[in-house]
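Heads up, this is only part of the complex; the chains shown haven't been moved.
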Amino acid sequence: MTREVNITRMDAFTYRESIKSGDSVMLVPVGSVEQHGAHMPLGVDTMLSTKIAELTAARIDALVGPAVSVGYKSQQRSGGGNHIVGSFGFDADTVVGVCRTLVRELSRHGVKKVVFVNGHYENYQFIYEGVDLALRDLAGSSQGASQVMMLSYWDFVTPQVIARLYPDGFPGWDVEHGGVMETSLMLEYFPELVWMDRLIDHAAAELPLYDLLPADASLTPESGCLSSGKVSTAQKGQILAESIMAGMVDAISSRF
Amino acid sequence: MTREVNITRMDAFTYRESIKSGDSVMLVPVGSVEQHGAHMPLGVDTMLSTKIAELTAARIDALVGPAVSVGYKSQQRSGGGNHIVGSFGFDADTVVGVCRTLVRELSRHGVKKVVFVNGHYENYQFIYEGVDLALRDLAGSSQGASQVMMLSYWDFVTPQVIARLYPDGFPGWDVEHGGVMETSLMLEYFPELVWMDRLIDHAAAELPLYDLLPADASLTPESGCLSSGKVSTAQKGQILAESIMAGMVDAISSRF
Amino acid sequence: MTREVNITRMDAFTYRESIKSGDSVMLVPVGSVEQHGAHMPLGVDTMLSTKIAELTAARIDALVGPAVSVGYKSQQRSGGGNHIVGSFGFDADTVVGVCRTLVRELSRHGVKKVVFVNGHYENYQFIYEGVDLALRDLAGSSQGASQVMMLSYWDFVTPQVIARLYPDGFPGWDVEHGGVMETSLMLEYFPELVWMDRLIDHAAAELPLYDLLPADASLTPESGCLSSGKVSTAQKGQILAESIMAGMVDAISSRF
């Protein structure tokens, strides 16, 4: 039986035992509640960041903390736009506040090495701000210094894997919303929550070099996805995940 | 097969279909990440509020929205205190912000009947503030009025059930933290996450009529629970759940 | 002549003299501006919490600080609801901010033992948050640690007194809004501000197990009170006050 890595399913005594070395690494998944087309559920970003965090943690004797499921507003060029019914866009303030507290509370617990594993493109800067403010909060404390790593998991897919999985050219991670990467990873880890028969196929969205608010709804494909997940397979998901996790293991191990 | 009620596992097209009547009721679970002794996991409050919301929703053709897992700081007289390692205490501001956004985003989606199902004692006033501010935000909008119900699920256990399950006297819901009700409900719904062999048995905590900050750690039993879950059974969990859900179905149906 | 205990009526030199031991206890009353029916003024909660704080302070050589008169929004199940004209509901943020500053400023003055004496049911969690944040603010300071006690004064009425004064059964402190306890205490301490001839008699309100926003105005009796103060007397007020103050003296003395 596998060791439990997710602390929300662990009792407090076991948790305290797990971190008592003072050297534990905690991975914190950050997702969203956002439409992902007709073929995947609203929870994709939280599910994938959590799963990737758990599998990575299992490889390096790390833990996984409470997932942040309040994602920043979906933006048209990376998530279709927050005008779409089905996306829940939280204010910067709230996303920042949740991440800030997590760093502060983990520090109080004695966990000084934290990795935010982002799975929702729009979140990144707000995670960064939350961490920065938490470290400012902690600056005067007697708890000892925290070190925090922040990453978006797709950045760890290697150029080799990209070349292999996107033979017709890679559109960029921003328009991957609901596309081959996310769909393949879902097929690998949550196949019961992917409905390939409902997938709407279309060319990748061609979005302008700017944002417009209020959004011009006509720029987002009706599917709500920015590229098509049609050629997704669980096998591609496995290849992507392996590439991602290898990179993350490497990054975390070398830093912490 | 049962209809899916939790929108985070539903695709956006199905979600939009589900709410198109303009009359849908959305239950929003509110939990925490908080120590619950040696025999239950940190996620108890989020798990139970979500499960109860889902089962209730299934009975009345309602939906369940994204769970709020950022709970307010554990307080000594109802959760053992936030000084304990394993509890994650979020600031009022953050809890308020998450609830406020949910009401506002649901309104934008066209969902005007919302029920917050609280599973963490300390949260209640902050949910209330979030809802009040959201309704103020929406007051000038053209989206039509929202109506929001707020409740803590244990308030629906009937006096009859209390008399039956606590034959030696009922200590009050505040000290039920990690006690018979929560443990029994977990045994009923998440038996794989209850470790009765690790349960620490002790008399109910006798807490003063006031709070003290910093907390006096000696007042919380070493288990972190405020009463003992020793006599918990899945059957009691079933009786409790039935009482709760019957009451909630009644309340929601009569109001919405 | 009695020693002045309320520092707002004391000059700064005397104040500094009074706290120079470094061991002083400061009681801070917290009230509201809220309708209390046709027979009592809007200021009841501030008046009673201040008076009780002053009388208690006089017994234990403590001081009374500036009363917090900005109370949180009246809620239907404990104050009739904030939709009623005559109640002034302050946002959580403001109540928290006032309490936070008081702890911080008292600490700067050298007063490290503070007791918040709450007289408005809805305030409690916001006082708590203000205190928690103030202690976080002060954590890195060189001023020495503060200890803060928080209480709602009615929690100190003993079961014996309840049994004696409510022979027909006690409805709970939440529905005591404008009822026998508050009216009796007002008759004892501020008889010129009670107009018994205007009191509207009615059965205790039967309120649901949940809150609803916007409130359903029909649930609050037209008096604005949740139970009737009809059988109130100054003598009952004296008995209640004695019970409360004895309990508070005991609690404060044993802790500080």
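Going in written order, the chains are labelled A, B and C, and every chain counts its residues from 1.
Simple rule for what comes next: a residue touches a chain if its C-beta (ideal position, glycine included) is under 8 Å from a C-beta of that chain, and two chains touch if they have at least 3 such contacts.
Here the structure is a predicted model, which means the values were calculated and not measured.
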Where 3 copies are displayed, count of copies in the complete assembly: 6
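Assume only the chains that are shown with their structure count from here on.
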Chain-level touch network, classified as line, ring, star, complete or other: complete
Interface residue identity across copies chain A, chain B - same or different by half: same
Fitted rotation between chain B and its twin chain C in degrees, CA, nearest 5: 180
Intercentroid distance (Cα basis), chain C paired with chain A, Å: 47
Centre-of-Cα separation between chain B and chain A, whole angstrom: 26
Shared interface positions of chain A, touching two or more other chains: none
Parts of chain A lying in touch with chain C, wherever the complex brings them together: 137, 140-141
Of all residues in chain C, those that touch chain A in their complex: 136, 139-140
Chain A partner contacts - residues on chain B that touch it in the complex: 7-13, 15-16, 19, 33, 35-43, 46, 66-67, 69-70, 84-91, 93-94, 97-98, 101-102, 105, 108-110, 193, 195, 198, 224
